[in-house]
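All protein chains of the complex are present and in place, except for one that has been dropped.
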Amino acid sequence: MDWALPPNYSTHGVVIDQLFWIIFWLTAAAFVLVEGGLLWFIFKYRSREGQKAHYTHGSNKLEVIWTAIPVLVFAVLGAYSGTKWAEIKNASGFPPDALQFQVVGKQFEWNITYPGIDRQLGTADDFTVLNQFHFPVNEDIVVNLESEDVIHSFFIPELRVKSDAVPGMVIPVWFDSRQAGEFQIACAELCGLGHYRMRASVTVHETADYEAWLASQATAQ
Amino acid sequence: MATMIAEATGQAILTEEHKQSFLRKYIFSTDHKVIAIQFLFLTLFFLMIGGFLAMMMRYQIAWPDQPIPLGGIFPESMVASGYILPEFYNSLVTMHGSIMVFLAIMPMLVGVYANYLIPLQLGAHDMAFPRLNMYSFWIMIPAGILTLSSFFVIGGAAGAGWTLYAPLSARPDLTGVALGQQMWLASVVLIGLSSIFGSLNYITTVINMRAPGMTWFRMPLTVWALFITAILGLLAMPVLSAAGIMLLFDQTIGTSFFLPEGGGQPLLWQHLFWFFGHPEVYILILPAMGFTSEILAVGSRKPIFGYKAMVWAIISIAFLGFIVWGHHMFQSGMNPALGLTFTISTLFIAVPSAIKTFNWMGTMWRGNLKLHTPMLFAIGFVAMFAIGGLSGIFMASTPVDIYIHDTYFIVAHIHYVLFGGSLFALFGAIYFWYPKMFGRMMNETLGKIHFWLTLIFFNLVFFPMHGLGMVGMMRRIYDASGYRHLEGIADTNALITWSAFALYASGFLFAFNFFWSLWRGKKAADNPWDATTLEWQTPSPPKHGNWAEVPVVYHGPHEYSHPGVTDKDWLAQNERPDVPSPAGGH
Amino acid sequence: MRLDLRNSSAAMFVALGIAACGGGGDAGSSGGGDTGGGAAPPAATIDPATVGTISGMINFAGDAPAMRAVDMSGEPDCAAAYTGGGPMTQSVLASGGGLANVFVYLSGGVSGAPAASGAVTLNQENCRYAPHVLGAQAGQDIQITNSDNLLHNINASPTTNRGFNISQPRAGITSTQKFASAEVMVPVRCDVHGWMGAYIGVVDHPYFAVSGANGSFRIANVPAGTYTATAWHEEYGEMTGSVTVTAGGSADLSFDYSASMAGADVPLGEPLVVGHDGAHTHAGQ
Partner (left out) sequence: MAHAAAAARAPERGLDVYTQKVGMWVFLCSEVMFFAGLIGSYVILRFGASDSWGQPGEVLNVPVTAVNTFILICSSVTMVKAFAAAEADDQKGIKLYLFLTFLMGAMFLGIQAYEYTELILHGEWQGSHGFTPQAGLYGATFFTMTGFHGFHVFLGVVCLGWAFKRSLAGEWGPKNTHGLEVLGLYWHFVDLVWIILFTIVYLI
């Protein structure tokens, strides 16, 4: 029973994990306060012979305090989250020299179109591979997500990347991997009876290995 | 509408009790109390069905390689060679959610308790439109029949998730489900109609039928919560009906509102659905908050801490509830710039929930806590709702949501809110108002055992799901094997499933207590909990018309342990004040 | 953010569509040709004195297009079953001048036919359908079996009949389906494995056959008379011919396909490119 976030390999994942743990400790504190308080009250104020409750309709001072504190905490959290969110998701901020791929979801497979050796999509050396996603380490990757039929969701847990693929739209997603490794794309949005098997392999290569792999594909095509 | 006009002309209002036939009195009754009890039996039945579907899902998730016991009793289109089929699993997922939301929790909160409590707590004889009220129950019957029978039509029941994301829900060729999906939609349109009729009644009754002296800020918090809930339902359900009708057209007559091939927009469905869906979440929690406030005040023998703050918290939740729907769609491909707006509004909607939690704790502080079963469930509500609220903060933070969206973290969150929240409060409400409804008490010992079993197993089922979400287990998957990042979770899933079985079983203890007490329960006094609100100041169960004489209200709703009252620790709302009017009572 | 999905997907599907049509030939159809599945009419109703046999060839001229490799690496259990060059596409199986997987049926002149009996089978084995093309009589049971211990779904998208989309998540699961009315052809696909496709020819009578690996076919127990016969191939389209059957006799019938017919208008359109308007509108009814 290992309830932990999987090891993170991506740059965005550092931010996401950091925020996760900030919220974790904030909520843990609130959790202890509320649950501890309830238990304490149950013990301390349980009905006993001759006990009379304290008659009060409340306290405006307390209301202000416990309104203001959450407002402040949430404002800071919201602002920080929003900033980081914009950095991760706003397509206008994506690195212009990122390596682009096209990923098309379809019941129940991922078709990955590679930019080929010239690193450009839409040229003659593009090729499409079923359910296998290879890309180089330490490079900005932008995936243009599409879908043929229904909504799918492109999810690589170790890279902390997730975005729906919606038919009729092209949704760019930016991520990277800071280490070579083998992962999987999972579909995170119910897409039909084969949803649970809609997965593809992800291989993050060292740069040289990626080029070798590209070359091997070029001969196979 | 015709009904309303007919009632406007004074034709339809039944006042005479004695000449009614059995059919009029107990079946097609216009008495709000009878309708509430009808809703109670209906929703308990659907609660049991919805839970059963969850048990089948849990079996499949925990032991995907083992045939399900007694699988042979299911048709081959559901269970083949003993194994649950993926398409049937999707139907289970969809129908569990839909049944619980639309046919169990929502009608139990609103259909049962808004119906029962609004007239009684306000000192009214009945609802504003009794006949419309009767229709709102009877419309639920065909809706329920459509829902249940959809399992047995060709293609099976709806399988696109209770959120029905198009195009999966709109194109039968992609799921194999055609008629089942259409029946789902028809059923939801009917439920919407029922809910609108109900809301119309509740709102009108609260506005126009309060007893003399029952000013707005003397209304019990339950009525406040149900009133605001009715407004939410009134404004949100029609949007779902409109969207559902468009989806039905996409399914049946070849339009393409939500299909990109014909120029339609899949995301439009999500916007419409969540514009309904998020207020719906508050429809499912506000009444529960109301019951909890009521029971906590009674059980603590104290006035509600910060009554007005509680009222304003309810109102602001309702208002904010209409502008946060986009937080369900952070990863949907919606323009990321909208993310920030929805993050802020979402975080701010947590503020009134926090205020309520602190005020509940304030109510218990220095109280004289009577830990009877309803009180235990009310405290359980606060404890569990707090966890559900806190886990929501993770999702509101958009970057974190990238990772946990569509994982079991979400499943844990909604169940802490809808089960740990709504259902705990509902159990509390059933134990609490049972003596008023049926004139007998439920068994206290069985009730306490039921509470502790529910609390323990509920947490064993849903707390580990946070862990599954952290590991990255996706929602709605039929079989988690085959994913490397999910290799270590089989034990957790088995633990959850065993606990889920125990949780379901403890529900039968409740059911036994409920039915046994109908005949064998201790006779209830008119006011067994020494409570102050009006419903306790009339016989248990109240007669047709509720009051021999219309009560006059002198105080706010929760006058417990007033220092000026010496013979007892409560002062009913309609008791003449022999003491100076309590400070801060309004 | 709108794009023309149709163009990009069409391009992809040309590739996939070619890959999609494996199956059939190597999965056991006998070189001597098949009679129509299990559709032979019950013996009791046949007077041998009044029936004859049609036997013939589907000839193929020219060079069959080269087969392409199917990437089954995502399903190692299936891929392991293919030795040598690994699994190949098989939309055109031509050898020795014969064309396999052609559905031949009597399309005119049939009056009255024995009711359907027995069942035809469609097996999923090593991530392929066996057979790749099969015939069934309207109302006849089609038994669909999964021999692979992994998920297949069977998505049939007919035009006039009611379609179905069911799954078989493990080996040994069998499902029985049927089509109520005649329809040539009903495309069947597996969405989990994009390369898996099959066609079911549904006709009102038992007088149909699918050509074997060498191109031969045989339709038995045909009442004497003159008929129009139609042949259907997924790449080369339809051809019709005429045949006269005499009691107790054996009539010859042959169709001549050639490589130059590639790209012919196949009456179904491109059935494996499902997922656009066409499929939606008819499957919805």
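Labels for the chains are A, B and C, by order of writing; each one numbers its residues from 1.
The rule is short, and it goes like this: a contact is a pair of C-beta atoms (placed from the backbone, for glycine too) under 8 Å apart; a residue touches a chain by one contact, two chains touch by 3 or more.
Quantities reported herein were computed from a predicted structural model and do not represent experimental measurements.
**Student:** Identify the residue among B:265, B:373 or B:422 that touches the chain left out of the display.
**Tutor:** Residue touching the chain left out of view: B:265.
**Student:** Decide which residue listed in B:211, B:474 or B:500 touches the omitted chain of the complex.
**Tutor:** B:211
**Student:** If the hidden chain were put back, which of B:236, B:386 or B:500 would touch it?
**Tutor:** Residue touching the chain left out of view: B:236.
**Student:** Just name the one of B:61, B:190 or B:246 that touches the chain not displayed here.
**Tutor:** B:246
**Student:** List the subunit B residues touching the unshown chain?
**Tutor:** 1-2, 4-9, 124, 128-129, 196, 199-201, 203-204, 206-215, 234-239, 241-243, 245-246, 249, 253-257, 262-265, 268, 271-272, 275, 550, 552-555, 577, 581, 586
The rule we apply is simple: only the chains that are shown with their structure count from here on.
**Student:** If you tally contacting C-beta pairs, which comes out ahead, A-C or A-B? Let me know.
**Tutor:** Between the two chain pairs, A-B has more contacting C-beta pairs.
**Student:** Mind checking the centre-to-centre distance between subunit A and subunit B? Centres are C-alpha means, answer in whole Å.
**Tutor:** One centre to the other, that is 31 Å.
**Student:** Roughly how far is subunit A from subunit C, going centre to centre by Cα mean, in whole Å?
**Tutor:** Averaging C-alpha atoms per chain gives centres 44 Å apart.
**Student:** Using the touch rule from the top of the page, what residues of subunit C touch 2 or more other chains?
**Tutor:** 1, 5, 151, 153, 165, 167, 275, in rising order.
**Student:** Quick one: which residues in subunit B touch 2 or more of the other chains?
**Tutor:** Residues 85-87, 171, 174-176, 260, 333, 478-479.
**Student:** If you look only at subunit C, which of its residues touch subunit B in the complex?
**Tutor:** 1, 5-6, 151, 153, 155, 157, 162-170, 172-175, 274-277, 279-281, 283-284
**Student:** Quick check on the complex: what are the subunit B residues that touch subunit A?
**Tutor:** 85-87, 90, 93, 159-161, 165, 167-168, 171, 174-176, 260, 265-267, 300-307, 309, 331-333, 336-337, 339-340, 343-344, 347-348, 350-351, 354-355, 357-359, 361-362, 364-371, 379, 382-383, 386-387, 390-391, 393-394, 396-400, 402-403, 405-407, 464, 466-468, 470-472, 474-480, 482-485, 488-489, 491-492, 495, 560-563, 569, 582-585
**Student:** Please name which positions on subunit A make contact with subunit C in the complex.
**Tutor:** Within the complex, subunit A contacts subunit C at residues 104, 106-109, 111, 128-132, 146, 148-149, 167-171, 192-194, 197, 200-201.
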